[in-house]
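Would you mind keeping the following structure in view while I ask a few things?
In this view, the complex is presented without one of its protein chains, the others remaining in place.
And then chain A:
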């Protein structure tokens, strides 16, 4: 099945050569079914199926008017669209037909031409010959799921073996198109080796690629430059690996953008370089997410909740998630803790994890302690209950040690709220 680019223009003179760049790639992808189909065809070129113009002798095409009209639309559509987005969701039925032709025609009619004189599909064949035809269902040219192509595409097959969840990728049609077109040996393997080199284990590659399938469209050189940049900022190799694992899109950001982000956090929080580094390693999402919520939250802490700058610095280094938390939840929690439980700012600063818990948990436990008369949050007085014990320990231990009551009592109390 050696097809060369020179053979193609003989049949499709009016069409630009560039539009068939995909064809050799496709034929390699679709090697297996091509062979069985062709085998069937070379024996019995007549198959009565609905997709009649898929499988036929070159002569029938040249004469049909459909072919001529679709030829012209195909060339015009090719001028408009990029070479990439053809196979999966297509825009019109005409382009659909022409794509069918492009994928199958190039291999089938050419092969038929090499081996046998083309027979008209209208020729009657005997029953035995009809039975001998092996015809797999043709690959749909347009599909909304990658399921149809997995058996035939080596790339998809290998990705599934790695543990990539294709059901999530097929929700993005561009990504799915891209994956179908890429060759495993040439493009994907290089990037996978690079990721392994970075420190991502084999079993983690699957989850990484499911989230960030766009990494395959990145240039390998760019990826290497970005990793080198991070290492120049004194992020160790293990740190970079951890960051990439937690925030898969990190390497898709240009060096300039990464630099801007790091600079933003350093300026905004006025932390030392080392502390900014630790912050970003703990929550690399800060570099890949939007900066607007972080700016909002900083304003909320300073102006609305009334924390001083050094207090905010302390809290954020302890609980980086506070920078990206929901503004409404933050204000509700602070309102309850400060106004209802009467806990002053300096104690809240000591236990910033209270901003990371659900409000109902704090409410229920505080009301239970009030009911028992044990709601004492002043460290100066006896029987003091610290905020971290209030929020961080599980129910059983909380009831036994802090509230000094049984879990059943707690449940009975909850049913009176």
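Everything that follows uses one rule, which is that a contact is a pair of C-beta atoms (placed from the backbone, for glycine too) under 8 Å apart; a residue touches a chain by one contact, two chains touch by 3 or more; residues count from 1.
Definition applied: contacts and distances are computed from a predicted model.
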"proteasome endopeptidase complex", "Fructose-bisphosphate aldolase", "Probable tRNA pseudouridine synthase 2 isoform X3" or "Autophagy protein 5" - which is the UniProt name of the missing chain: "Probable tRNA pseudouridine synthase 2 isoform X3"
Residue of A:174, A:187, A:218 or A:395 in touch with the missing chain, whole complex considered: A:395
Interface with the undisplayed chain - residues on chain A: 360, 363-364, 395, 411, 414-417
